[in-house]
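Have a look at the structure that comes next, please.
In this view, the complex is presented without one of its protein chains, the others remaining in place.
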Amino acid sequence: MTWFARLWATSTGRFGVIVVVVVVATAIVSLFWTPFDPGATDVANRWALPSWPHLLGTDATGRDLLSLIMAGSRTTVVVAVGAGIIATVIGVALAALGALTARWMRESVAVFVDILIAFPVLIIAMMIAAVFGGSLWVVIWSVGIGFGVNIARVTRPELRRVLQSDFVLAGRASGLTPAQNLWRHLLPNVAPVFIVQLSWAMAVAVLAEAGLSYLGFGAPVTSPSWGVLLADLQQYLTVHPLSVLWPGLAIAFTVLGLNLLGDGLRESTDPTLSRRRSPSAGRARQHQPEVVS
Amino acid sequence: TGGGSSPSSSKAAADPNATVNVRLVLEPGNLDIRQTAGAALDQILVDNVYQGLVSRTPDEKIVPALASDWTVSPDGLTYTFTLREGVTFDDGQALTPEDVVWSLQTRKDTAAWSDSGRLANVATIAAEGQKITLTLTKPDSSLLWNLTGRAGIILKKDDTVDYKTKANGTGPFVLTSWKQGDSITFQRNDKYWGTKAKAKEIVWDYIPDNQAALNGALAGELDVVTGFDANLKKQVEANGDFALKLGSATDKFVLAMNQKSGPLADKRVRQAIRQAIDHDAIVKANGSGVPLYGPIPKPDPGYEDLSKVAPYNPDAAKKLLADAGQKNLSLTLTMPSFYGTTIPQLLVSDLNKVGITLKVNSVDFSTWLQDVYTNQDYQLSLVDHAEARDFENWANPDYYFTYDNPQVQNLYAQSLAATSETDATNDLSQAARIVSNDMAADWLFNWNSVVAVATNVSGMPVDNINARINAAQLTKSKG
Amino acid sequence: MIRYTLTRLVLLLVGLVVASVLIFLALRVLPGDIATLIAGTSSTPAQIAAIRQQLGLDQPLFTQFADWIGGVVRGDLGTSLRTGSTVASELAEKAQVTVPLGIMALTIALVFSIPLGVLSAMRRGRPEGTGLSVGAQALAAVPVVWAGMMLVVVFAVWLGWLPAQGFPRAGWADPWAAFRALILPAVTIGIVEGAMLFRFVRSATLQAVGEDYVRTAAAKGLTRDQALVRHGLPNVGLSIISVLGLQIAGIIVGAVIIEQLFSLPGIGRMLVADVAARDLPKVQGELLALTAFVLVIGFFVDLAHRIIDPRQREAS
Amino acid sequence: MTLEVRDLVIEAGGRRVVDGVSFDVADGARMGIIGESGSGKSLTALAILGLLPDGAAATGSVLWNGQEILGLPDRELAELRGDDIGIVFQEPRTALNPIRTVGRQIAESVRIHERVSKRDARARAVAEARRVSLPDPERVVDRYPHQLSGGQRQRVAIAMALACRPRLLIADEPTTALDVTIQADILSLLGDLVTEDGMSLVFITHDLAVLSRIATDAVVLARGEVVERGPVARLLAAPESHVTQGLVRDATATLWSPTHTTLPEPPGEAS
């Protein structure tokens, strides 16, 4: 079975995949079509309740909420992917430095990572926002840095473990250079741990976008973004409670999807959850059922 | 609107021991009235704690304060004030003429103090008994007005009070505590020289979040909510314990355009932007305020209706842009982040309709000060200029407005030098018309204050309360 | 153990030094300064220069850093440029809101996540276990701002049981009012953080279910649930302790947002205001204190690990 | 005290992995269960005590002294476990709780079933540790599992299973993870204990040589079914089913033989 089939077989994974597909598809569709121009205001029709033609209603300046939510998924995708990429680069770099280099280097990197972890994401965000003004980049970089450090922390021991595994040694015995070994054996085997972390990082990024937008460090106030929309509409919560529901639901739905995707990936890639790991020493005999799920 | 304070609708007798909780939006950085800029300080400290020789009413009339009366020589060069007797500072020390001379002189001579430039025309300050005499180098029709503000505040000579966190004034209230990030508390000054304040205690609660303020009001934790978002009107009125009051104000939301270079140096582009913006929609979306088409708002002298200069007309705007050869114009608006999202949303949409892509960069106020105000590194900027009678900025070519028209500068100088109020006003309105015709900027609207006042509260001023709130009459009845 | 503590202490100090340099440098990159802010929108360059000199902002960077660090070493976190009061005293004052808020939030998070996480792991595969897990997943996905608003609308605005915002001016002199003011904010952070913790507890417990030593314990005459609780959980607890270290950072972030939402005069809101005001000495003092706090928590987490886990307690 | 297993069927992961296994263990008997890896030996043992892992379920009948114990509520089964029936598992590395002293773990079943005080429990732990020949029992009870060697840990596991003097001991490959020298010690220890107390023993292994040392009778499992049963000596000397024959042949092929060193005849062709 491919990893995807295994993922699809778990109910969490399936839900996660569906959510991600829905969000990405919405983002793509919104590039070409939304019911209304998401930026177009129509003050005469402000605070319309859900009805035709504004299926989800309108906001304080009469913008169509459905169009805004659709267009906002673009921002969400950009934030999630951007934060994901930065977290990946930082995570891999720090994990590699912390696992593959000389011992003094490994240990200093580990200490450095521990210090960085002590800086909450938000504080990184505030600093970046103060320098460059509120923008998506603030969210992307701060979550990317913050979670990259987390990923490094989780991936490093995993990398060490794989590094000490017999098949890496066997690779050396077969004549592989360290670089070849890294590429052929180490990275593919660390990838699962990594991907799981990544999907959680993306979930955090989506949530962080909402939190940072509320504090004014997030996306530009006029860009279609769920976080901005939520921050914007929450001011009128007691008067127009229905409108604030939509961005909240969109965020919760996406975050739930990404979290469950991460859980599903973990279930479907972690060998400890399907069969017991072989003891590293001793003469424990292993048995393998004919069909492995 | 227009009255100094809202009449109380409650018949119940005022409670002399009342504590009134007033929500304000922006907290001052510190309490140093000498040099810390920002309306947040004047708003509560001037009149209530600190006083000048003269003061002003919410509708901009100049009235006696520490001076019981004053005279101006016919040539407009000598101002003579009679200082009241029996005035004491909060620390118990009596106010002396030396304090007055020292305060004004130090203000004039200390660059770091705010508004020191406003006393630039004053040549000498002298005291003789209770008579304080100011002689001027040239007539200055704004001097009295200036003395009602920071420039005229009277402090105790060589006071050692920690100005940053405490105050020592002569007003009807004593500042008793400042809990940073939360509230400032005033207590009635029982040794006040004039009519004593009505409430025993006023608490200024700083709550930036509108919804939190509304919740606080609904939960009975606040008696007055200023800076109320008119969009939340329904909620507060449904509650029945509050009434919404509208007050006039001199807040001008100025869409400044950097006309030194780039596409905005072209007057047609600036006009196109003005005509593309639907000012009525902005007012409607904001829920309060009045449209404004020139640099002087209605409460200030020199106001006239300039709505014909650049009326809303997207088609005309498109044509102007085409004439100017601007296709696919993309502009960046730099604005402090605390003005909310409604206005930028409308601007983006309106400009988009005529083919201008607007990017909005909302930043910390300090970043705005550095980039826009100091370095003039911007294309469009949006700031609320709350100060009354601040036309001088259009006559200052170095100001961040980047507007430089000698004719306007002359007219303004002329108005300052005028010894008759009518002349001064006429000069101002003429200058304002030129500024608007030059498309020096766009004035989105004249903000009005919206105040939610509990039905058992009386004496809450509603006009111009962004500039100052005289709380002497403010009080609450029991129940 | 003592040696280990010393080693770990050295690491902690190294961490603090690195952090202080990072903080100092990072803040100097901020555009705008407090002098222009004090001077305002009708200022002249001369006025700004005068203020800058008055505040010592014209000193070279290194001098400023040396002054600051020198003070920190002597236990002086610095003074605010805006108000002239010491950072330490302001932190101490705001801590009266934030620390109880954090403790309450953490307590709520723990009280709700640990038993329910364990329960849902024990009832895995059954409707109630799945239901708990789905509920927690959903809660963990809710933005904290949204959760806070909903709670306010229900419990403060509709039902009027609890205050909607603010903190009593009397502070803890009026303990009941102060406590009530913190309930909604703490519940908001508590359930969102607790939901995340729940997921962790559940998965750690599920892992413990499969451990051989839990089965061994059951073989000795415990029911399987008892075996899990008596033998699995203490081990789960070990990993929860490490996660808690990180959770504290999460609570700090939550506090910044929540203090804003509930207008609480706490450290988070003060920090945001100070950054906006470019009161750099104060911001760096606050950040250093915050970082030190998290690092110290990390220190104690590691020590706790050592003490609880005999495998690590061993020196050699 | 007899154990009767009748038509035990275990479904795991949607497959039938134990299919109709029956056997009896009389009082004082030493019964072996052998079979190749994956033949269902461990699951059978776990099913008897109601300790099957998640996703596995048993049907059929398990009688302990004539009482049906299969499908009893966990609470009632728990009273039997450790008291009437003790079990030792294969892997000494993971079978002990890493954060509890071994003394506490040894005495736990005593505390559960006999409700003795903490102090008495400790004394019992020392006594039990001595019984399984742990060195320096007074001190060893205060150690943690990671401070013991593999052989010592397995002794602890045995002490734990025996602490309440069960009537039946199930040993699931208790020596597979150990060195031969240690294995020899443990086997003789077990043999002695069973003889002394007269309890019955179910010994699970895949190793015929080990089986022949410890058990008198055995059942042979293959793919979840019993393919042959009888006295061990007979099974080794004259295996009937070809599964047993294969096991015996393969065992001989790789087994150390102190008498000859010539290569034996080629073993079963690689499949």
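Note that the chains take the letters A, B, C and D in the order they are written out, and that residue 1 is the start of every chain.
In the analysis below, a residue touches a chain if its C-beta (ideal position, glycine included) is under 8 Å from a C-beta of that chain, and two chains touch if they have at least 3 such contacts.
Following the convention adopted for this analysis, contacts and distances are computed from a predicted model.
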item	value
Candidate names "phosphoenolpyruvate--glycerone phosphotransferase", "Molybdopterin synthase subunit MoaD", "Acetyl-coenzyme A carboxylase carboxyl transferase subunit beta" or "ATP-binding cassette domain-containing protein"; UniProt protein name, chain not shown	"ATP-binding cassette domain-containing protein"
Chain not shown: contacting residue from D:E11, D:E36, D:D197 or D:E225	D:E36
Per the touch definition above, residue among A:S11, A:S51 or A:S174 touching the missing chain	A:S174
Positions on chain D contacted by the hidden chain, ascending	36-37, 150, 179-181, 183-184, 187, 206-210, 212-213, 233, 236-237, 246-259, 261, 263-264, 266-271
Contact set of chain A toward the excluded chain (per top definition)	165-167, 169-178, 180, 184-185, 188-189, 271, 278, 280-288, 290, 292
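To be clear about the criterion, only the chains that are shown with their structure count from here on.
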item	value
Computed distance of Cα centres, chain B from chain A, in Å	46
Overlap residues in chain A, where contacts from two or more other chains coincide	130, 234, 237-238
Two or more partner chains touched - positions in chain B	209, 211, 215, 218, 364, 367
List of chain B residues in touch with chain C within their complex	27, 29-30, 32, 35-38, 110-117, 162, 164-165, 179-183, 185, 203, 205-209, 211-213, 215-216, 218-219, 221, 364-371, 373-374, 383, 385, 387, 390, 393
Chain A to chain B touching residues, read off their complex	37, 39-41, 43, 46, 60-63, 130, 133-135, 216, 220-222, 228, 232, 234-239
Chain C contact footprint on chain D (complex, rising order)	49, 51, 53-54, 74-75, 78-83, 86-87, 89, 91, 94-100, 108-109, 112-113, 144, 146-147, 157, 160-161, 163-164
